[in-house]
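Removed from the display is one protein chain of the complex; every other protein chain stays in position.
By letter and in written order, the chains are A and B; residue numbering begins at 1 in each of them.
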């Protein structure tokens, strides 16, 4: 592991707090803008949504009450192919991005109708430009013949997709290091002090200095944001995910609750639980997830579950991201969201450009924390 | 759902679990023993209720000692559910287990984890070839099926079990090509300072010496100071040759079966999944749950006895099981503190005697570095086929612990759930980072701790 000892080694144009997928994507984009970037992160057992997520690049249904969120999710999905290609060209790592559309299965007529109504509302809000289709069971089976008899139907989003989130994390790390970025994961940053020339960041392991600072520390942003005049009212929300043995490919499209990875592994997810900072797994939730998945695809009953995990989502009260520049301490930015995979291409692209130039065409005003206090 | 409640649920029917069951039942507790095997005995007394081999001299008296435990358990009033795979335990002590393809749940007032040990992973180039098995595997085949490995046969490694299985196979008339002892030079000297304490268990020391003498007399080629083990395949993907170094000479032997061994380590899968406190045992080079002298873990009501609480051997497990069961009975109000102390005095003494020899053995048989931190080309994760070199590369990229290397490489994500790579990966990372292994930590283990079908779990939700 690299040790950073001298003061000059401990300086960067930008210090990004948090080496999860959000922090890394922003860091890569800042490097693209010619800045020197250092990522400060915690050690092995930190709470990490980046390692626990489901790997969906998902558009349908996102932003049903905030059209701007729907818009940036779609924009990111459109930027994704390029993002993935650049990572592959640079590192040789294929993040296994697949954007051939995705399905959301419903287990009852009313559920299907309600979902259809929601997507229709979103289509209206988007001025008619919002692609989706509603499928009955028979139509669904043309996509996935294995859908079970208890399934009422599904909604189909042609822009949805998925990827391998761990390879994504790895590819970004490699690319960041290739470009001369530094990662110091020797300790949790506990203090940020604005100085004349930027910010001094302190952890148990020492101090860093950055002209600018980006808070992308997931749930850690809660304590960090107030130190630079920002607020990040985040709450953890647990999701449990089940990972099954590898089987030969049978699921050609990702669905909201079940997907098959390139390796053949089946992932079943995910729950939404308010349990504080407990990332553990529980038998009753695992059983419910297994039950729902086997209703959707009865052939899953035979598949062996290999492991399960719980991960904590980074949630704001309304579930939408926070993108905000500090007015009080110019140079400090907050970037946090709960769909870091979907928004990865946006973070590497327009969001990083915004931080590098302090200008953007994105409607970022709606994503600041004032919305929770007004 | 009506979940049956037991005073005491014991997981594991080895010596610790069997003796605990017998002891606890004498206090009238309502007890159940769950074990994934189809018959009681654990690893050491495998198939003791129906031993395969006709000639009892082959396995020796120590094995048949297990019958006394079996008898005690049979006379005790306990529910015994063989073939039960425990896959989850919640902090409120509900236990989920799979039996004959169906999962059920029970609740415990007190839980005793007696899940024993597993053999330490012995990574070296070629250890995944068919034909390479652990010494423990060979012994299980002997005990439960009367099967002996195909020749030419070589045993390689270090530790008492290696010598024992060699002697047992020899008694069975199996021809052993060679025993390659990988105990590093200087270990005998290093362990000497623990010898005085070890003398408290003179009978066991004498037994050990006896094994060495027996093997010497047998005329089996015994090679000391062996290193750089490498198993080589033939044209058919099977083990065909073993290469090794002795006194800086490289030797090659043809070999159809290679039995390897580097000691055993606690099976921490369940105690980890319960997020009990663990500590690193420097002498034994492994993790074990932190326990008080009665075997109670960091979570009140959860006890650990036998090798899953720290390696001390079968007899120690038996005594520990007894002690723990008495303590549990006392906590449940079946006896007072005074009688607890009186009734456990003897088991306590015997346990102390058993434990006295451990530091000596542990110092002597600590695995050589090449098995703890194998060479770059060596596969460390057998399931996902990740090499030691890849792990080292990830440390260079900034991974500080096994959960990060897991995310980057999938090492530890396969069906064995990290059982065969967890220790190695942590050792490699510690070595590269030049920090103690205890600072590197271990995989986050979560339920289910054994694979089971989605259908089986789904039925629990009905």
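Details
Following the convention adopted for this analysis, a contact is a pair of C-beta atoms (placed from the backbone, for glycine too) under 8 Å apart; a residue touches a chain by one contact, two chains touch by 3 or more.
Following the convention adopted for this analysis, contacts and distances are computed from a predicted model.
You can't see one chain of this complex, but its UniProt record names it "2Fe-2S iron-sulfur cluster binding domain-containing protein", from the set "Tryptophan synthase beta chain", "Sugar ABC transporter permease YjfF", "2Fe-2S iron-sulfur cluster binding domain-containing protein" or "F420-nonreducing hydrogenase".
Across the entire complex, the residue among A:90, A:118 or A:366 in touch with the chain not shown is A:118.
Taking the complete complex into account, B:416 is the one of B:395, B:416, B:429 or B:460 that touches the chain left out. Contact with the chain that does not appear here is found for just one residue of A:183, A:341, A:356 or A:369, A:341.
Mapped onto chain A, the footprint of the missing chain covers residues 54, 56-58, 61-62, 104, 107-111, 114-115, 118, 136-138, 141, 145-146, 148-152, 239, 245-248, 250, 255-257, 263-264, 269-270, 272, 288, 292, 295, 298-299, 302-304, 313, 315, 319, 338-339, 341-342. For chain B, the residues touching the chain absent from view are 36, 38, 43, 47, 50-55, 58, 118-119, 128-134, 136-137, 140-142, 144-151, 172-173, 236-238, 256, 382-385, 414-416, 419-420, 450.
The rule is short, and it goes like this: only the chains that are shown with their structure count from here on.
Between chain A and chain B, the centres computed from C-alpha atoms are 40 Å apart.
Contact residues of chain B toward chain A in the complex are 88, 90, 94, 96, 105, 275, 395-404, 407-408, 410, 413-415, 417, 432-433, 440-441, 444, 446-448, 451-455, 457-462. Those residues of chain A that touch chain B in the shared complex are 1-2, 43-45, 51, 166, 169-170, 173-174, 177, 183, 185-186, 242-245, 263, 268, 280-284, 286-288, 290-291, 293-294, 300-310.
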